[in-house]
Each structure stands twice: as structure tokens, then as C-alpha cells.
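Note that one protein chain of the assembly has been removed; the remaining protein chains are unaltered in position.
Our next item is chain A:
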Amino acid sequence: MHKNKSNNELESQLDAVSIALKKSIKNLDSYTHVRGESLYVDDVNIRQGTFHAVVFDSPKAHGKIKSVDYSKAEALEGVERIFTYKDIPGKNQIGGIIPDEPLFAEDEVHFWGMPIALIVAETEFIARKARDLIEIEIEELPVITTGKQAKEKGSLITKPRSFVLGDPEKAFKDCEYVFEGETFSNGQEHLYIEAQGAYAEPLENGTIKITSSTQGPTAVQRTTAQVLGVAMHKIEVDVTRLGGGFGGKEDQATPWAVMAALATYHLNQSVKLILNRHDDLRMTGKRHPYESTYKIGLSKDLKILAYEAEFLQNAGAAADLSPAVAERTLFHATNSYYVPNVNVTVASCKTNLPPNTAFRGFGGPQGMFVIESAIAKAAHDIGVTPRAIQEANLLDENDVFSYGQIAKKVEAKNSWESVKSIYNIEAIEREVEEFNNSNSAYKKGMALMPICFGISFTNTPMNHARALVHIYLDGSVGISTAAVEMGQGVNTKMMQIAANVFSVPYEKIKIETTNTTRVANTSPSAASSTADLNGKATLKACNALLKRLKTVAATYLKVTPEQITLKDEFVYIKAKKTQLEWTQLISMAMLERVALTENAHYATPEIHFDKTREKGHPFAYHVYGTAIITTTVDCTRGTYKFDSVKIVHDYGKSMSKGIDLGQVEGALVQGIGWMTMEEIAYNDEGKLLSNALSTYKIPDIFSVPKIVETVPLETKGHELAILKSKAVGEPPLMYGIGAYFAIQNAIKAFNPNYDLKFHAPITPEKVLMGLYEKNNI
């Protein structure tokens, strides 16, 4: 009976999803995307005489530069000039949070791939040939590649930070069970398919225009001005779109843009710098690897009473965004569980890897992996399912997070119970068990993964945005915001907002490039907040314009503005259509000399955080959801496939269902990749071994789960989300963490002697070694 009921429920839910998808708005850029007509930085028309640049970087991870001989490279025909730190008119400094990162190395190199010089030549090919002719002598210094080594040597970026709630020390004494352990999660390469790059061109009067593939135009502008020693208004940064970002172009799109601008500054000529894939992989930072230890204490009825963890974040050779990433690890250290006694500490460890940086989830996934590992370990040793522990500890309304925010509009249990009932979790568990009982060469494993992710920049001052909206005199609309389109569909959402307010068709609205001269002093497009912040600003600007237009219409129609509405390009008095059209109304407003441009500013209300106490209310709201992941492991070969991922996700009231589903699926697969096949490898000398697409593998079409079903959670949404449509960029990535535990459960089903390990990614190598460990044949 129960099964039938839930099957019906599932079918109707999935039908609803599929109908919604047919009706939902398509990505505004799809037309040009599919025709190959969308423009990326490498596609812009370059001016005659443009030079091309290649970066010369350190061939050692740590050392003193004894000498560099550029003479042969400079002598190569077609080489225009080679720039080093000596050519920097301003500061040789690009660090965003902490000024600890030179644009070009001076006397020392701190990571393999650290930029030393920029070779500018007639063609990229000549510049690359010149690079091979540079001779460098480096006196090598000891290399640190792991967080542990750094900690032992006291090599830290900043002082460690801790979030404390309750009294864990005391609470551990009251625990029936206490477990301790270690975990490791590796880095992850962003692998935006469009590599980093920028194009700089000189305008008049010392102004330089930079077309950049960046998530943070203001960061590029500010840093360029600082390095060139010019005022910010001399630097214009323009972004049409990115061929993928994922955090990798939040801070680390900057150096290439600055270098191109530096060359332009000196040569008074356009310069294009697009990294080739190998250079990009070698020179840029990745998701932070974490080495962590945990201690978890539970009561007899499986309540987590106390949790301690120490996270060693491998920050690489400079701060970049590491302190902020580390902070978010603490915010999400207890995932979607309520733990009354918490003490979690994170240390950003300075090593000789490229500076690691933002990557979708921003430290959150690393924190969540540890508590899920602790739960898996506890469940195994107590002899219960991890599900029993997860379920006993889900957040409730008004529970307090370790950072002091009181949980409101909590959907943790709602999503958990929904996924269980819609997908009949008992039936899935039974199927897995039956399969394992009747198969020896293949084993299935299953895991549940709940998520809870806070929305806002954790650095409160960054939570603001602006929108500049023009209504042109023919009634068409142009919108500029700080939002950078990188595939997440934010432009489409901005267009929807304006179309909705003005009640005009989408064709009447254009989303302009993101440009620092139109919208200034912006936060990067990051933290899943881009649509919320820029959307709210757009809404505000559109509403202000609407108010003016209503007054014009009301005066003309001799009614009050409150009686006026706009619908489908006509003016209505209450529910009654008039003959006054949108375009006429705009002409009328022009004649009345009413401003048809509005610039609105939005700053998230309510949020605050006190870093001295590590307490506050940093997030506008949280996003919740739960996934069930099922895998089949080939016990002969150690390979695995994912049978299905079934998700109940908290979209709030999704304003763009197709786009949001795309974010869920894309993030999920990226998360699974991080947990399974994507393996970053550096050798002890700090050289990147996974330095090409042939050695670093991201999911392909055959490796994704056979079935991915996502059902929206029924909720009321949240006022601080744009149109109650919750942020969706990052949270679903963490569903992928379940992949690790599903595979591990399958290994356990094959090899009862297997010792649980928490060392991600769980590659086919680790699986095979696990299947056969302690089995001597």
C-alpha cells in the first residue's frame, strides 16, 4: 500500500517538474550559444597591431632567484618586450585580502608556476618560443606541500580561528560514545572550459580598457590601478560572459588582466593574454585540500552531543581568498545537524602550492565532508546505519548554529522526510541488500546526504549591489548590474525581473555587459548571491521607474497612480484595459521630461557578524535539501557507476525552473567528480602532475549517474531571496559528498575486513585496494 502511494506521489511530482520545464524560461543566451555566436574574451575583435603575451613562470616551487637571462628570448624576431617586476610603476602587489602576493616574483619564488615575467610578441607562438629561451637559475629552498608540514613549521597565513558553542569538553564526558579520526579531502581543478584570459587596449589620456574573463570586474579594476599606480577611473573593465567560472575566476582572473594592462601601459598598444590549458592548470590555484581531525560524541539515543574538529586548510603560497574560505568551513562544520556543543578550529596553512582559491561551496564542502565522515565512523562502530545518526540530529526551527545565528524557516527535516517518503527509502535499502546478497562480483552501496548552506557573503560589507536601468525612448530597456554571466543564468533572471515589473516581452529587454563604468564598486559574482543582490537592486530600480510611469499615466488618464497597472504593454485602470500603450506611455514621459533612467542600490538587511566574538547573523537565509545516492561497484575491476541520485531540493519558489534544475544537476556532478575521479597530484617538489586534461579527469557523459531526479521541496520561500526564489549555485554541489559514502558502503559489502577510510577522492585505485585489503590470496 505504502509503496503504491509513494510511487503515485513521485510520478505526479516528476510530471509536474517536466511540465514546468517545458513552460519555464530558457537561458537568454541559448540562441547565440548554440550557433557559436556568443562572444568570449578570446573572440573579441582585436585592433590592428595587437600584441600577444605569454607568462614566464617559476620552474621550482620554492627558492631564491639567482639569475634570469632574457637575452636570447629578447633577441628572437617578433618579440617586442619582456616585462618583470622592475617595470611595475605602482605596487607589485595583487593580494585581495592580505597584501602578500606579488604580481611578478622579485627575489624569491614561492610556488611552481609563479609568474616571473611577461613575454610580449607579435604572436602567441613567438612568445611561447621565446619563453623556452629564457634561462633561470634558482637556489632551491625547502618545499612544503601539505597542511601538516606547514603547521609543524608554523607556516600559517593568519591566526587560526575557532567557533565555539556550549561546552564540548564537559559534554564529551556525558557521551555514551566518543569517536575520533582523521580525514582528507583533496583539491579540485575548476576546469572552466574557457581558460583564463584578458585583452587590454589603450584609450585616450592614459585610460586602459580591459576585456576580462572575470567574476570580479572591480577586483580587476582596483588591482590594475594599484599595480599601474593610476586612479581607478583610468581603468575600465568590461565582461560579456565567462566560459565557466566556478570560483576560479573570482580572484584569479585578476593577474592576467593586470599583466595585459601593464604591457599596454608601456607599449601603448593592445595586448591579448589568454592562458593555454597547461599554463592555466600549472599557474592557478584550486579548491583547497583539507587535512582534518575530528572528535564526535553521541548519547545512547544517537544524539550528537559534542563535536570538535581541526581543519588544516592547504592555502598555498599566498592568502588569496583562503581566510574567507576557511571561515565558511567553520560556518558549515556541522552541516544540517544541531549540535549543542561545538568547538571547531581552522588554520590556513601556507605551503608552496599555487595559492588555492574560491571554488563552488567555498570551504563549506570541506567542512561537511568531515562531519559526514565522523557520522559514518560512529555508525559503523556503534553498529547502526549512518542514516539513524543523521536522522536523529537534523536541525529544527530555532536551533542555534555554532556562530550564534538562530535557525529560521528550517527545511532540514522537511527535505529529509520528503525524500524518504517520495522515494521510499526502505524499498531502496531493501533492494541494495537483496542485490548484495545475490551478487558477488558487483556490490551496491547507498548513502543519504542532507545539506544546509548559508546564503550571503560571510564578509557582511560585501552584500550589496547596484543596477542601472534605462528605458529608451522606443520603449526598449537596457539593464546593467554587477552580475557576471558565467552560465548560471543570472542574466535571464535579471531580464525576468524587469519584464515582470514593466509587463513587456523579453525581446524588449537587453542585459548589458558588466562594466565598471556603468556599475561601480561591485562585489564579485560569487557566494550564490549574485541573483539575490543584483536582482533586488534591479527590482528596486524597475519599481522606481514604474512609479514614475504610473504617475504620468494617471495624470493623462485623470485617475490616481494607485489605480494604474501595466499589463502586456498596455496601461490598465484597475482591471480595465485602456488604449494607452507602453511605447506611447514612454513617449509621453519623455515629453514630460521624466527620468527614464534609474540607478538603485541594494544592501541585504538583517545580516551582521562580529569576528571578535565569532557570533552574529551572517546569512540572509539557508538552503536545504537531501539526496539519496546509489552506486554499483565492479568488484573485479574496482570501478563504479552511479545508479541514481534522488534529490528533494529547497528552491524556495523557483523563478526559473529549468535554469535552477541545471544548477542542481551541474553542481551535483561537479561534487561527485570532486569525491571520485578528480585527483589533483603534486609531487614532493611541488610540481603539478595532474597537469593536463589527459591526467586530470572530470566527469564525462558516461560517468554521470544514470538517473538524476530532483523534486522541488514544497516551501514558502524566503523574503530575502529574489522573488522568494532561493540561491541555487553552490548548495547542490554538496549532494556529491554522498557519492563517497555510497561507494565506501559497497566496498564494505564486499570486504568485511575493510577499514573505513576518509580520504577523498575515492578513485578506482582506492576502491580496488579497499576491496582486497587484508585479503591474502
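A few points about this structure:
Everything below uses one rule, namely that a contact is a pair of C-beta atoms (placed from the backbone, for glycine too) under 8 Å apart; a residue touches a chain by one contact, two chains touch by 3 or more; residues count from 1.
In this text, contacts and distances are computed from a predicted model.
From the set "YARHG domain-containing protein", "Multiple sugar transport system permease protein", "2Fe-2S iron-sulfur cluster binding domain-containing protein" or "Monovalent cation/H(+) antiporter subunit G", the protein name that UniProt assigns to the chain left out of the figure is "2Fe-2S iron-sulfur cluster binding domain-containing protein". Check A:71, A:268, A:579 or A:694 against the missing chain and you find that the one touching it is A:694. The residue from A:138, A:220, A:661 or A:675 that touches the chain not shown here is A:661.
By the touch criterion stated above, the residues of chain A touching the omitted chain are 21, 26-27, 29-40, 42-43, 125, 128-129, 190-195, 241-246, 274, 276-277, 440-441, 486-489, 635-639, 658-659, 661-662, 665-670, 677, 679, 681, 689-690, 692-695, 697-704, 708, 750-752, 763-765, 768-769, 771-772, 775-777.
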